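Apart from one protein chain that is not included, each protein chain of the complex appears where it belongs.
First chain written, first letter: the chains are A and B, and each begins at residue 1.
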Amino acid sequence: MATDRLDALRGPVPPRPHDARAIAALAANPGCARRAVLDAAGIDKDSTARHLGFPAPFGQSRFAITRGDVFEAQVKANGCAGLLRLLREVLGLPIPLVAYHDAADVGAHLRHAHTRALIDRAARDSDDAGTFYDHPLLSLEIAGHTSYLEPDVVAFRLGGRFHIVEIKSFAVIDGQAEPAKVAAAARQAAVYVLALRRLVEELGHDPGRVSHEVILVCPENFANRPVATLVDVRRQLAVLRRQLARMTGVGDLVSGLPSGLTFDLAADADGVPTRPVAELAEAIGTVAARYAPECRSTCDMCLFCRDEARDEGSTDLLGRHVRDELGGVAGVDEALALAEGTRGPADGQEEIARLLRLADRLRAESLEPAR
Amino acid sequence: MAFTLMLEIRGTQGRHAEAPATLPAVSDPLDALERRIGELRGEVRRAVKARQSTLARSLRGELRKAELAWDDAVSAEHGDAPEPAGTPSLLPVREQVHQALALLGVPTAARLVVAVHEAFFAGGLSAGRLTSLRRDEERSFRTAPFSRPYYLCAALTDRLSPARGLLAVSTWPLEQRIVGPLSHRVDFLVSASRIAEHLGRLTRAGEDAPPGALRLLSRMAQNIPGAVERFGGAEPQTVIRAAAAELTVHLEADTAGRAGTAERAARQLGDVEQLFGAATLSHAQRGA
Partner (left out) sequence: MSALTALARLRAVREGRAQPAATVRHCHIAEAPMVFIPLRMAGEAAAPLAAMIGTDPGSPRLLVVPQPRDRDLRFAFAAELAEVLLPYVEGFAKETETATRRGAEPYERCLSAPQVLVPNGQAAAFTGLLGRSTRFRRAEGPYPVHPSVPVLGRWLTFFAERAAYPGSSLLVSATDALALHWTSGQSGLEDANLAALLGWIDPPPGLTGLRAAQEAEDPLLWPPAGPATDPGFDNEVLAPAIEGYTRAPTARAVERVREAVRTQLEPTWRLVWRAAELLRGLPAGASVTRRWEYDRGAFTEFLGRVAEGGPPQARRDGAVAAASRLARMERARVSFDVQRAYDDPLIMAEYRLTGEAFAGEVIAADPEHTEGEGRSRKLRPLVTIRTVDPVRLAAGTAVGTPDRRGQEAELVATDGGEITLKITKGMGRGKTPSPGAVPAVGERVCYTSLTDDFQASASLPDPDLTPWTHGGPPEEWVPDDADAAEHWE
């Protein structure tokens, strides 16, 4: 039922799989119904935004991509020799534990099954277990669709637990890295931890054997030499679980939508969208968005939603701080009218209206001498 | 006043990019080319942004032409000619790879093959040229088996499938081409020793140790316990000793595992499969 509705919203194209970054971003704006519905339906938000005339302001420099690839390859080279050194130095991994398994040593279509078998064997039989599982392929159900996820490495045998290893090329300088980047890495790693826990549980083992501490590997200072740090992702896991549970409840959101509603781009034989833009924009507008300036770093639809917020004169445009200060007054004009006294406060707005009136008077008084 | 001047510049900035045609014509061909290049770059980026890949490709083509024309025009003005790039080795790629593998004696990833060749031989190999090597060798072997003195072939996993990304030599004994779970570590330690030994041979023969080779050894030694001082370079004898010390921990189990797998491979696989690995489906079950 809900799945049928979601399929209808998407149109006759396969659902777009989510990668870990996309799943992590789901947790970024939990209040946004538009994003919840588009993601649950597996809609290609990038193409949708592009067709609407608001391509996402993202892009990655090939220098950054190359740098990331080179660093990861370096850490993983020679059976994860670099990673092995880190685990020995930082986490006291005993010398005999070096066994390396490559989950990609099978055909691509078998990689997920092979990962399962390897993880099962490890969880069952510690003597035969490996220390590194390279190129694992995990899966996670999101609102009825399976997304496949590729963590960098899974490490086992640190205290009998599995650890997700996340290799990132941003630098740790004198023990400090950019907090935003660490946070993004932690959110992404939490997705892998969750997927691996679900797998371990399915196989009949204790999901607690997957550690909530992930091993973040980054270059140290200005050299390429890697350094490892343990990052606790319990909080990210909790947020993620909550958001995924919400997505399963997306049925409620969808059932309220008009029947016949679709976000289908109506692509022609060459994959070029033919859906009239105004019509698509109207359809998307049926599902309420909750725009925040932070969307700009996490959602393909951000510029479309920003434009919409602007047209509606929404105070969301100005950021959550402003909105909080305005005590939830949603419209720019409304808030200004309250401040300037051209409009009386509605029920429950008395306090904020008083504050805005005061602010208006103080601004006027303070600017007077300057004029 | 500077104030209004700045405003002027700010105000016209956007127009430059949007309406270049309104600019006055300039007689200098370099200026004209530069403007053309600027326009084309803008158009390419717009096309890329709009995902118009065909358009972007053709625009890129035009852009390269314009840039070459600019290069020629500017060098005509300054009179400097381009220098040729580094001279490539005269040996075919497969022989260069074989040189490196022969030195290392264990299945090796393309990256390290390239690094070893760079360190001890002519260099100039690029990992990109190695990607299709194994497939070409397999094709050649299938067409005329054993007609070459050696083939660059696969290493086999304990599932008898080809191990990802590793290159080996067909003349090596089968168990040398098997990679079990411990073999990655064992082979890494062996390669480090081999590189150290080769460096030792060179210096004993009175040759200078190639600095690239010392750097490579130092990098590898970082990952072997006791092989290197924290900020010093690697010393070959120390590396050999440290690698040997760790090898004793893994060697027995690894050798036994390899021998078992090799025996199975010899029993179950035909010639082609023994060299290039079995398809994953038919031998997916371990120990089958």
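Going forward, a residue touches a chain if its C-beta (ideal position, glycine included) is under 8 Å from a C-beta of that chain, and two chains touch if they have at least 3 such contacts.
As the structure is a computational prediction, the values presented were derived from the model and not from experiment.
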item	value
Contact set of the excluded chain (shown chains only)	A, B
Touch criterion as defined above, residue of A:146, A:221, A:255 or A:286 at the omitted chain	A:221
Positions on subunit B contacted by the hidden chain, ascending	2-3, 6-7, 9-11, 13-14, 17-18, 34, 38, 41-42, 44-46, 48-49, 60, 64, 67, 71, 74-75, 78, 80, 82-85, 230-231
On subunit A, residues whose C-beta touches the chain left out of the figure	57, 59-68, 169-171, 173-175, 219, 221-225, 293-294, 296, 310, 313, 315, 317-319, 321-322, 324-326, 332-333, 335-336, 339, 355-356, 358-363, 365-367, 369-370
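Heads up, the rule we're going with is that only the chains that are shown with their structure count from here on.
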item	value
Euclidean distance of C-alpha centroids - subunit A vs subunit B, Å	32
Residues of subunit A touching subunit B in the complex	50, 55, 73, 77-82, 84-85, 88, 95-96, 98-102, 104-107, 110, 130, 135, 225
Complex contact set, residues of subunit B against subunit A	49-51, 109, 111-112, 157, 159, 161, 163-164, 181-185, 187-188, 191, 220, 222-223, 225, 246, 249-250, 280-281, 284
